[in-house]
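Excluded from the complex is one protein chain; the other protein chains are retained at their positions.
All chains are identified by letter, namely A, B and C, in their written order; residue positions are counted from 1 within each chain.
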Amino acid sequence: MKWGLVAFLTVATVVLVAIAWLQSGGLKQHAMFAAVTPEEAVQALMSQIQAHNYQRAYASLDRSSDTDLASFTRDMAGSDGSLRTYSSLQTAEVSPLHADRDQALVRVRMNWSSALGSLDDVRDLHVRRDGSVWRVVWPKPAFSAVPPQVVSVNYLRWDVIGRNTSQNWGAQEVDSPKVRITSMNAISRPGRVVILGEVENEDTVPAYLNVNATLLKADGSPIDEEGSFDLISHVLLPKQVSPYRIDFPGVRMDAVKSVRMDARALLVSASADPVIAVSDQALSKDGLDRNVLKGELVNQSGRPVNIAQVLAAYYDDSGKVIWVSDGYVDQALMPQVPVPFAVDIPNDIAGRLKNYRVIVNHYTQASN
Amino acid sequence: MKNMAELTLAVKNISPRFVKAATLVIAACALAIAQSSPELPQVHLDAAGLAPRPVEELTGTTIARHYALAWRDLASALESGRAGGLGDEFVGFAKDRLVQRIGEQNQAGVHVRIVDHGHHLKAIFYSTDGSAMQLLDQAELEIQTFDGNKLLDTQNAPHEYIVLVTPGADRWYVRDLEEVSAKPF
Amino acid sequence: MRDRHEIFVLPTETSIWQRPIPVAAIILLALAIHGPLLAMQLPATTSYDANLHIFFASHYAHHWFNPWNEKWFGGFSQTTYPPLTHQWIALLSYIVGLTEAFMLVQLAAVVLLAVGTYRFAQLWVDDRAASYAGVLAVFAGSIAFLVYSAGQLPTTLSAPLYFLALPYFYWWCRSASWRALLKGVALTLAAASAHHVTLIFGSVLFAVPVLWLAWYDGREQEQPAAPIIGRGFVFAAIAAVGVGVILLPYWIAIIRHPIEQMPIPHASRSNLLMNWIYGMNYFIVPYGALLLALPFIVIKGASNPRLRMLLLAFWVTFLIALGGTTPVPRWIFGRAFEILTYERFTLWATVLALPIVGLLVAQVIDRFPRWGAISVSTAAVASLALALGWLSWSPFRTFSSLNVDSVVAFLNRDGHDQYRYLTLGFGNALSKVSTFTTANSVDGEYNSARLLPEMTRYGAAQLTSAKYFGTAGMDSLRVMLQHADHYGLKFTFVHDPFYEPLLVFGGWRHVESYDSGAITVWSKDDAPPARTIPSDAVPAPWEGWMWGILPIGSSFLAILFVWLLAEPRRVQGTVTLSREMPEGVYADRVRS
Partner (left out) sequence: MMRTSRGDFTLCKRLTGLALLCVLPSWARAAELQVPASVEAGQAFSIPLEGSGQATFYLLGPDHVVKRSVSLGSELPIQSGDVRTAGRYQVIVCGSSCTSAGFEVKAAQPAHLSFFLHPSRVPVSTPGSIDATAFVFDRYFNLVLTPAAVDFQITPASGAGFSRQVSTRHGAAWMRMDSTPHEGRVQVTAVLGNVEEARVIQQVAAEACALRMKAVTSGDMVTLETEPVRDCSGNALPDGTVVSFTKIDKAGKSTVDTPIKKGIARVQFSVRGPAQISVACGVVLGNEVALGGKL
């Protein structure tokens, strides 16, 4: 009895631990790190990247890779306070595109969790057989160097002297900027109603802006209230126009009788710097055959821009805004260096759009 | 400042008829609010012919509601001797004066009970920039004055107030409240 | 606790090494070891949950009979968490202050744990081994881990109350003493008032073995089984009714709003073999030197029929404490596996193992009096030292020591408390902010009470730590920021620049900085003042009165009963063993 119970408890514990190990993917992980297939090699590499083990990830690359550890780390972990530095790899879906005895082409779709939501990065990687294991051939990352130079900056800056709070009611006040919603369009999308359009700062001072919309029923009671959040440029310089989009998930268009729009502008200190040019914009398809608007961003000022957001408004042939989409760029915008971007366009919109307009929002770290 | 851009799917222009209709709706809403909250006094707002700016329906309803809340808080503060809740609905001179009144009332051991039978508000001025509105309030109040538990006096007459209300972040505050000689209703 | 015929005192000529350690010495030892650590307020700066419990207590200190707390989640009911520890802190806070009151209650819990372990061990082994178990409890890594790293005061108070109740439960089953019944039930109710989870699992993991023991010992003394088992059920029924009444507002809250939110990941649920840091945190550190005794626990427990049920209870608890390292907890709890956390099971496993370890210690000291004592002491101290050292060596850092004075001052001035606020990157310092500010937050640290859809639909815990929950966390945060106007959310305090881009692109403005930029304040200038969020979770006033009276009342009752309902006096002096005993077994107790 005594030794029987001892043996039972010991064996049962070992068996239970083994079952859980198998359930947790221990075997799969073991096989993955053995890298006996091209997919497993890519999965193992992604697993190291996910764990931020860049040194081990780099060590697992094929020797023919035209990169060094620093470039590889910069490519995956980001640099210069870019959005990639605020991201971590969540998942990596691996699918083989082509394989022969010693070479393979594997597509990896990386999903990054970032400070601004999830980001997709699709890459086609070459994998080579190296004895009994497969190794990824990492392509040389293209980093444009910024030539040393002096960039003179003399853009305007607006500062605000606020009212002294101790002053009486009726003391001299400076008004908030005057903004105007120049267009508004309510459209129905699968599972939601979307309000979109454009808003202009009609004033001669910068405006800090939020646009909210309230959907109303036939009896005037509200259905839902939402704001544009990050689908707008919140800082508008004088005469600047921004598209906006407000999503109402779970609302059906036939329940909506009217929409109350509310554009709230504040007077804030602002700077006209940096100017970001959007060049070579063109409609195209991406690697996953999705419609995208592609182009390049060029930071024309002398300071790096850490994170840029591209906001695009699409118009039909009557000039009405039919869609607004956005995309974050995961590379920092170094001065004068073109950085590519691509924003998704839904298929039905792509077929109807006649024109588009792109503006760029930006975030620059306080320490820059 | 809040720039309210009201765009409806069917664009409407504000017309005098619309203003009248809005006034009626505001009155109805105000009544409904008063009836749905038994603790609140009844407040009826009449904004017909308001100059130089007409009042939006939502604004009128908000003013009526917060004016009712203001009187509820005022009555409660005068009776309990606690001025804490006045800041929710009063601001500026009105608040300062009421706080002082309640402080001195407490020192004297006096308190006042107001039985509020309702307010008929007439909007008489609304500034173009929307930063102030003047109201004439004809109130039906029964005011009982006590020293400790001893009833000193009861007044049960119409009262008339000139009220200045100004907008805050989410409500209209009573900035000035002056009682004037009442005219018969 | 035992009848006089079953009390055995060793002969006075026994060596000092072979005498039981007096309870007073165990208490003094607990005070000497944990007193200074708690006087330094270590849990307030190193643990995850201490500030959370202080926050709960601060609400009772201000609103004893109103369990609706508007400071978190736009309003939540504190009836979702048993209140005893918080109410004791609140009571003591009027004398010594909140943080100090927490430390006092925690110190009482640690002392009671040592005594409770001793009393519980006395059921299974002789006084000497039981006293060693009590001493070892003072040094146990799992206790230090729960007190100084996890900050789980309710668990550490509830467990000893329950362990103290079990001997009365045993004695009631054996002898039908009404005194034992009253004391046992009162202690059980107090334990439930401190921590409901302990009660639920304790009934199976601790009470069932004790009931078995009562039956086993009764059978040895030719006592019929039915009355023993029957009395066990009577005790359980009375306790169940009592707990049902005392915690009625809790049951109402849990029935009205069962926990249906998306599961939130917790490291204690992971497979500890797949991540050595987690393995260290949830296995090596809590068990410490006890791991060396595992073979002995199994062999000794299996070899003695009287200890077998204890061994099985330990084994099951041990397996559950391993979280996702075995499939057992998932099999037992089903979906609830994703709601529970498993570090508290290490404490229970430790206490269940200590009676057998006490036997081991006695055996070692008998064989090697001096070196044995030194070795055991060293191992015990090393276990405690490892748990305390891990507070610094662990890669997990709490934010308890973050200075939040500037945040509190900001919120409490200029009417800023008319709006709700959010902290980002504050970790568990959120509770500290919430305790001392008059403003309300949409976030909070008590996940089970969350009802706002922005939080329950995403499988992430606190918004302040959103980034650690990956896409789920950031999506949850994003939706909450999108609905800032709805909640009157105007101010966000950032202690991690990671969150700044989201705020910038979402329309928030940087308005102030504190501590050389370590904390930044962001504002959504057009957010309206916060309004009360209507909720059907607000407890009725009568629930508030019940909640304010019955749980704390149960603890007073327990103290009263334990003091007033004295047991028959024990026989003093030496008792000579009256009959031959099988090897290692004295009457109904076991010794080495």
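Here are some notes:
FYI, a residue touches a chain if its C-beta (ideal position, glycine included) is under 8 Å from a C-beta of that chain, and two chains touch if they have at least 3 such contacts.
These figures come from a predicted structure and were not determined experimentally.
Displayed chains that the missing chain touches over the full complex: A, B (touch as defined at the top). The chain that is not drawn here is touched, among residues B:D116, B:D137 or B:D176, by B:D176. From the options A:D80, A:E202, A:E225 or A:D316, the residue with contact to the unseen chain in the full assembly is A:E202.
Think of the hidden chain as still there; on chain B it touches residues 52, 93, 96-98, 100-101, 104-105, 107-110, 112, 124-125, 127-129, 131-132, 134, 136, 142, 145, 147, 151-157, 159, 162, 164, 176-181, 184.
Interface residues of chain A with the unshown chain, by the touch rule above, are 154-156, 158, 168-170, 172-175, 178, 182, 200, 202-206, 237-241, 272, 275, 277-282, 295, 300, 356-359.
Note that only the chains that are shown with their structure count from here on.
By number of C-beta pairs in contact, A-C leads when B-C and A-C are compared. Note on chain placement: the centre of chain A and the centre of chain B lie 49 Å apart, centres being C-alpha means. Remark: chain B and chain C have CA centroids separated by 54 Å (rounded to whole angstrom).
Chain geometry summary: the mean Cα position of chain A and that of chain C are 42 Å apart. Those residues of chain C in touch with two or more other chains are numbered 526. Contacts with at least two other chains are made by residues 264 of chain A. For chain C in complex with chain A, the residues that touch the partner chain are 270-271, 273-274, 298-299, 302-303, 308, 311, 315, 319, 322, 324-328, 467, 470-471, 474-475, 478, 481-486, 497-502, 504-507, 509-510, 517, 524-526.
Touching chain C in their complex are the following residues of chain A: 1-3, 5-6, 9-10, 13, 16-17, 19-21, 23-24, 26, 29, 83, 86, 88, 90, 111, 113-118, 208-210, 212, 225-230, 232, 234, 264, 266, 268, 306-307, 309, 361, 363, 365-366. Chain C makes touch with chain B in their complex at residues 526, 528-529, 531.
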